[in-house]
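Written out below as structure tokens is the structure these notes cover.
One chain of protein is taken out of this complex; the other chains stay put.
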């Protein structure tokens, strides 16, 4: 048992280390996006916990808040995949064009969220 | 929506005010006119125009095309097997269905015509030849055996008995009746003592008589839904001068009375039957938001509303404020959601206030007020109750602030992200 946990620990340490090593290679722009993704995930998680504690009463507010964070996360992921230089799926796509699409979607998302929140 | 019955009542009540009303009296025995003269003179002094006709008069006419020639009808024709002229059982019932009042008096030998007419009004008379008999507490007299009875079983209603306040016993000799226990229109105005029963005189009683044990009805009143009132009495003698003026009598149980109450009783009951008393009128039915005046088409759930109406009672020919603490209003959608007592202000205005239930639908204000002797009130008024509008729910709840915060922070992050993304090269 002890051994497997140790194994696990060392494994995790290896993974984290190599992940760290690899991740530092990603461009800064991508890192910025990642930061925002983490932020969005965190707010979503916090809201979910809050809902569990307080109850579902203003359910529409919860939904809009939660989905706002999740939506932001999803859009960021999309954007990240589009501008990621390491992938070749979106070769011809300008980052600016991708960002414009992103803004469009973001506006739509916030519009819907605002509509549903109150 | 006010029920048609109610409108009829008002019109019937209003015609009471008009000049002398015509009363048709049908007799099978012309002598009754003299033997019962006191009863008729009491009526005349109340301002009625009395027309005496023989029940078999060939020129009898109650209806001229669509117009009733008389407003009231009194029938002292227990033995009439057929009416003359245009009158038949159908005409009589039609007369009642049109909202006109009648007093029908029979004795121990009612004809089949009278029995079936009365039965169609909702009173079941005992068979021809039966007499109400009481072997325990009969009135001692020379000729009547045990069938002259003094009853004090009055209906507990001042509306019917009016000024007959001393409640002296009523002398009665005749046939008894019974009312279906399911009847909501009929009421027993004068009952019989516990010991009285209905039976063929002189015949042995071999099974328990059905009409006994205080279930016998001597004088019955019916308020038809057309507004008409009909009084059925089982004794012709009851209305006679002889009983009216009897100087004193003694019952078998030894109670002595100085007089009978017949004169006042018959007069007052006739007054009741002729809509001189116990008539209620509703006006000004009104509902509105609490503290407001105008009557809305609809309410929102959980609104506060006030409901009011004016009830007046006819007394001595004028409308006086009605006073009672037992008038209720129901707020009904399939089931009553609210049932509230109405308060009154001694001016005849009844009112209450309540909160609309939190269930939407088409509701009715229902007043269903049936008090013995009074005209039943059955009113309903529809009103819609709507759910909240989309913008009437509570907004900006405290509990939801974290969500709002997150939305704002995400939006802020979105803009921040824009700056960083575009200007960071």
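Going by the order they are written in, the chains are A and B; count residues from 1 in each one.
As a convention for this text, a residue touches a chain if its C-beta (ideal position, glycine included) is under 8 Å from a C-beta of that chain, and two chains touch if they have at least 3 such contacts.
What we mean here is this: contacts and distances are computed from a predicted model.
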item: Among "GTP-binding protein RAB5", "DNA repair protein RAD51 homolog 4", "NADH-ubiquinone oxidoreductase chain 6" or "dolichyl-diphosphooligosaccharide--protein glycotransferase", UniProt-listed name of the chain not shown; value: "dolichyl-diphosphooligosaccharide--protein glycotransferase"
item: Among B:96, B:114, B:149 or B:170, the residue in touch with the chain that has been omitted; value: B:96
item: Chain not shown: contacting residue from B:20, B:210 or B:242; value: B:210
item: Full-complex contact with the absent chain, from B:32, B:87, B:103 or B:121; value: B:121
item: Residue numbers in chain A that touch the chain omitted from display; value: 8, 11-12, 14-15, 18-19, 22-23, 59-60, 63-64, 67, 70-71, 74-75, 77-79, 81-82, 86-87, 89-90, 98, 100-102, 104-105, 108-109, 112-113, 115-116
item: Contact set of chain B toward the excluded chain (per top definition); value: 1, 4, 93, 96-97, 115, 119-122, 124, 126-127, 129, 178-186, 199-200, 203-207, 209-211, 215, 222, 224-226, 228, 298, 333-334, 360-364, 380, 382, 384-387, 389-390
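Operating definition for what follows: only the chains that are shown with their structure count from here on.
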item: Chain A and chain B: spacing of chain centres that average the CA atoms, whole Å; value: 78
item: Chain A residues touching chain B - in the complex, by the definition given at the top; value: 28-29, 32-33, 36, 39-40, 43, 46-47, 50, 54, 57-58, 61-62, 64-66, 68-69, 72, 76, 99, 103, 106, 110, 113-114, 117-118
item: Sites on chain B touched by chain A in the complex; value: 395-397, 399-400, 402-404, 406-407, 409-411, 413-414, 417-418, 420-422, 424
